[in-house]
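Below you'll find the structure I mean.
With one protein chain withheld, the remaining protein chains of the complex are depicted in position.
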Amino acid sequence: MKFGIVVSEGPYTHQASDSAYNFAKAALENGHEVPRVFFYHDGVNVGTRLSIPPQDERNIQKQWSALAGEHNVDLVICIAAAQRRGLLDEKEATRQGKDANNIAEGFRISGLGQLIEMGIQTDRLITFGD
Amino acid sequence: MKFGIVVSEGPYTHQASDSAYNFAKAALENGHEVPRVFFYHDGVNVGTRLSIPPQDERNIQKQWSALAGEHNVDLVICIAAAQRRGLLDEKEATRQGKDANNIAEGFRISGLGQLIEMGIQTDRLITFGD
Amino acid sequence: MEDNIKKFLYVNRKAPYGTIYALEALEVVLIGAAFDQDVSLAFLDDGVFQLVKGQNTDGIGVKNFSPTFRALGDYEVTKFYVEKESLEERGLTADDLQEIMYEDEDDDYAEKPSIRLVNRAEMADMMAEQDVVLSF
Amino acid sequence: MEDNIKKFLYVNRKAPYGTIYALEALEVVLIGAAFDQDVSLAFLDDGVFQLVKGQNTDGIGVKNFSPTFRALGDYEVTKFYVEKESLEERGLTADDLQEIMYEDEDDDYAEKPSIRLVNRAEMADMMAEQDVVLSF
Amino acid sequence: MATLHTVNKSPFGASALQSCLNHAKDGDAILMFEDGVYGAAQGTIIADAVAAKSGSLSLYVLKGDADARGIADARLIEGVTPVDYAGFVELAASHDRTNNWL
Partner (left out) sequence: MATLHTVNKSPFGASALQSCLNHAKDGDAILMFEDGVYGAAQGTIIADAVAAKSGSLSLYVLKGDADARGIADARLIEGVTPVDYAGFVELAASHDRTNNWL
């Protein structure tokens, strides 16, 4: 079965991104597919490569990047939500005249259409938020 | 009277940073002092220079940077909270081996001691959060 | 279910302005309208506050997005389910909500109201008929 | 008020793990302990859940920070006000909380409990005596 | 030695206002702002609990937030006073401490 997952809150602050990760991992380990995870609202902040959690805490961004690499999960960050919150890739940074970008490996920035498309193309959609 | 202000939530997602800004502005316009604003929890995300809000929306980071410049307000971002969430200045980025930083003008990163110190040195402390 | 046509429900349970969920939900609805799905909106609990008329945000420096709801009819988003019990608990009646109309192209473009007042049981029934439920 | 000694109250009203407020509040308390102020902690509403014993986070991949509360006595943070009504509403009693002790240096280093059960009125009185109230 | 309490959450979605009402002492003030302004409106299921405190507490609502949410002054519970941000600042200054019910 194909699951679409929405992550609506930022890392560490809310448990949503941890729960979504645990759900996605369990789905993949049990023979399901997770073609895409869509990061919306503060969820876009999961995709920054600049976070430095304490040594004894999990690294939420790296967990997602690794899962995406292993299982070919499409990690999509909403462009509108990302712009408000300061999450940029190189192309967006250049286009907007910003001198830096902060997106992590395995994530890509795209439009809200990718969320609707995920809803259409998956069998079940689940949102982790607050 | 000296006011200390804590901002506990991120920009746009919660109204907290707007309310804190309006409060600080009103305090300064009415003859009070706001020596410091401390950004904690997701509040640290107010201090990114990479945000690009829509043209018809307020730019929360620039509002704060301008207020700080005009009235000499010390905008302090908590280092521990900032590291978890990927908000870095140049020094921290270098020290941690990160290839970019994202802090905005007028903000500085420091420790939680600055919050306690603010509580000791101001007459009133108020927290805007969720 | 018709081929590739799904019933999408956007659930609004939060008040506007205090948090961004209401505004960013609306952005999803606007983009989603281009996908020719069968779209419904649910307003219950504090979500009913999003539709209250007379919103004026001048005093807080935040954009008033409530007029956008009135434009959704042009995007064929015409089913706004609003829960009566949620209104009553909050001291509101249908008269406190903005008028939101659409032109029914199957009925000679007659103007019709988009807001459908439903009770809690009807809201539950409507939710149970959806293919995709997106909550904000 | 003694010179430069203020009464600081840290108010905990949120459950642990679902959000980070409890953990980051604890980080403030730890740093604040170095400033030699008169520190109290309030646990009410869902904040009482922070002190429940037997927390085991192995299944969710998040760090269990509850043992840190037991270390606060070493930093002279020894006043934990816990509201009885909040416990009762949540089906809890004092026996469900971890034992948190400190050594009273004014009483020959006798071991004493840091948790002080108070009722709602006493909690309100204690809050009203503070110079600085920090809420998480 | 009175306290200014602030409440910024809807009383229908969160317990903050109720907890604040339970802990405020006679002579204290409560300012409702952001989504907390819904607690200041007449005719709701919590309006009686708020109105019952208007004798022993001073109740305020931030006008900008009430206007944003379409709550006209006429719909405010009797005894609730609208203030602007300057008024908010003065309330914070004239009370001995703020207690923020987040």
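Residue numbering begins at 1 within each chain, and the chains themselves are lettered A, B, C, D and E in the order written.
FYI, a contact is a pair of C-beta atoms (placed from the backbone, for glycine too) under 8 Å apart; a residue touches a chain by one contact, two chains touch by 3 or more.
These numbers were taken from a predicted model, which means no experiment stands behind them.
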Full-assembly contacts of the left-out chain, visible side only, are chains A, C, D, E
Residue touching the undisplayed chain, where the options are A:Asn22, A:Asn59 or A:Ser110: A:Asn22
What does the interface between chain D and the hidden chain look like in terms of residue numbers? 13-19, 45-46, 49, 52-60, 62, 64, 89-91, 96
Given the full complex, what residues of chain C touch the hidden partner chain? 11, 13, 44-45, 120, 123-125, 127-133, 135-136
For chain E, which positions touch the chain that isn't shown here? 12-15
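Simple rule for what comes next: only the chains that are shown with their structure count from here on.
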Pair joined by the larger number of C-beta contacts - C-E, B-D: C-E
Whole-angstrom distance, CA centroid of chain A to CA centroid of chain B, is 26
Expected list for chain A, residues touching two or more other chains, is 12-13, 41, 57, 80
So chain E residues touching two or more other chains come to 8-9, 34-35, 64, 84, 97-98, 100, 102
Inter-chain touches occur between A-B, A-C, A-D, B-C, B-D, B-E, C-E, D-E
